[in-house]
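Every protein chain except one is present and positioned as in the full complex.
The block that comes next holds chain A.
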């Protein structure tokens, strides 16, 4: 009948009606879901892979992914459909084709998959790139020989700047090449900065990976304390070691002796993960907790306690408990939350026992009385396993805190009269351990326990009592032989562990009190001689030889007493959480206390930090010692940008009109802009915080100077002694407003005032690395012919200039194309148009590097100047020559992008009509028709951000002038036949006019 039904389904699949096909597919998928075999339908199903009906198609995909592995030949029939899908103009179709193609586990298509992944990795759409990242581990598991090629793709995707891709590619990295930690260097800062906007699951993966990364790249933040705190002995040796090193004039040890300063990148990671402790996702919280646990200075680890307690309070806490278990052993951290760990009778036993463990760990001199009172209630619980665990916990408290030992012991002795045998037995075991610490004072208890042998049946407890009596038989000289008498009577019926202890007791009594116990002992040994258990027979034989003196007995006989009645150290009652420290907290391996497949070891901190400059986006440089110094000083001043901004063409002083203009603007929105400024400043502070922690390292830049002629480049190190320059980061997080949809959200997260300028997060200096915006426009300041080998270029990195958000940052790069060094390069007092302003910074000392002929990313700390576009002059002089140069910024660089919604845009636009609106008609060239090129051209021409727009043929952009914060709104409307209207709305009319010119020029190119 089964085959009959399948025939029926086949018929339906072959029919022309989509509805029948669909019904058949639904029934087939239901079969798969129930685990029934539907593989014989493969030929009938695969025919429908190209079905037009999207619903049928989807179910066919589901089927294919499930059965392709079993029916490889037939599965190949479907491949061409997916290959076609990969070329579809719709990104979602491209993505789903790649997803299915990569999920079909058919080895023969590996080359096709590889090609598809490579293509998708450079796809325009971040969603397709994300799918490509997902496909990487799939291909890797199918054919691990592809590893090298896949690593290339991973490397490429790691450089991706979108939050959508970040989580998935790190996942791929972890599965394919977790050992290639070097691939992370250049993306480290970017990943840290993107983290908050990545989806939850990606966050977990990235945080775990970065934990490992940080362990290899930074120094232990606890290196000083850890020596002292954890183990005073070690500290002693440690200092010894240091001393001996000090004797040698070793440079490395000198460095070591310096006070520890946290690497700013280390701090960046800690700071950017902290807000995620507030995530609703328990896995994210745990990931951050383990990151802090493994990476943060001891004093800061405490912040995770609150979040962890939250996980445990949660109503679905079962799993949370299990996973968070070990974090709970961190001393002291949870003390304020003691009461959160009190146990309810309704808790499942597992959780009760974990809570008990925590309470025991938290117990100290001050809170022990409260805890013991709690324990008393627990002992009366109906859950006997839990009662047993409580008794053990009391034992541990008693060993750890001497003050309460007697109280605990008395309490436990009372439990000996409990009706539940399990309780009594557990108490006996614990009492035995406690008594071992101070037996002399407790002969009464031992006597009491001796009586228990009549009633108590639990073998472990009986064995414990016998051991105790044997060990301390001198304290109970009268009772001990009697116990032995009783036990010898019941010997044959006892459990093995009890029998062994009876033999033990007999031997000890024989040695101390042979008069009374000689016969008993021999009787017991005889019984044991014929026991069924060979252990017991062996023991009896061995003991007989040892204690009963015969002619043949060896030298050991003399020492028998010493052997049996030696002082035995008291056992240490330990937490079961111990000994797991070597696994990464929160990992599966940690939970199971066994290494799981694929577990990545958490490395130890390095003794010396690897070169931190690897995380700079530039390529590191080679040796640079012993070369002459290059000096570079610059002092410029600029006119007030407000006044000059209106008068670009005549570089004369500002007109009266502009003054009134800005004045009236100030009245209207003065308060608001002030607020914004304040906010911006705050933001800057936050961002720069860690840099200021160690200005020294922040101010030190390692740079390459690019030579244009191959083989004739000089590499330099630029050492910046100026603190003002600290704001010019060597690297900036690689974000891009266009490729990162979540960016705008981040922006809102910061101030959530949609109209503010999101400068802090728009540092497209990284555009240099971007495949999409691969050309950062550079302008020549000094040609190499005119400069006699020295060429100077500058570009606008579009990064905020932290000391003053109203200034625009320019980066200048010097290239030495000569064979010899250029010395004493300085920029002397510039000629400034009146009213211009320049951010002053002190002299920069430059150390030239050795000759390196490689091409690098030329990023130099630049000239920073308040936005305006009048001419200014810089004279730079080598020791013999002086060159006059000037910089004229394009108007598009004098603004910073603004995020706003479509509605806000419209609202603002309606306020800026009439005089403030400038429109121009233009014709778009063929190559300039696609969305991508238009957006790219416009954003290249001006530092603006795109505004979402409902209409297809319309593009909107928004920005604010850096100096005055006036809004600039750009609309580009595509008409039919390649014609277009460009509209710019801005109260700064001059800027508007120039911008229209620049943009239409950019689009016409």
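Criterion: contacts are C-beta pairs under 8 Å (C-beta built on N, C-alpha and C of every residue); 3 or more make two chains touch, one makes a residue touch a chain; residues count from 1.
What we mean here is this: contacts and distances are computed from a predicted model.
Choosing from "Armadillo repeat-containing protein 8", "Cytosolic Fe-S cluster assembly factor NUBP2", "AP-3 complex subunit mu-2" or "Glyceronephosphate O-acyltransferase", the protein name stored in UniProt for the chain missing from the display reads "AP-3 complex subunit mu-2". Among the residues A:151, A:307, A:356 or A:372, only A:307 touches the chain that is left out of the figure.
Within the whole complex, the absent chain has one touching residue among A:43, A:111, A:275 or A:603, and that is A:275.
Listed residues A:80, A:144, A:350 or A:923: the one in touch with the omitted chain is A:350. Set against the missing chain, the residues A:180, A:298 or A:380 yield one that touches it, A:380.
Taking the complete complex into account, A:137 is the one of A:137, A:411 or A:992 that touches the chain left out. In the full complex, chain A makes contact with the omitted chain through residues 18-20, 22-23, 26, 29-30, 32-35, 54-55, 58-59, 62, 66, 69, 90-93, 99, 102-103, 105, 125-127, 131, 134-135, 137-138, 141, 164, 168, 171, 196, 199-201, 204, 208, 275, 278-283, 285-287, 306-307, 309-310, 313, 315-316, 318-320, 322-324, 336-337, 339-340, 342, 344-346, 348-350, 374, 377, 380-382, 418-420, 586-589, 591-592, 594, 596-600, 682, 741-742, 744-745, 748-752, 754, 901, 903-904, 948.
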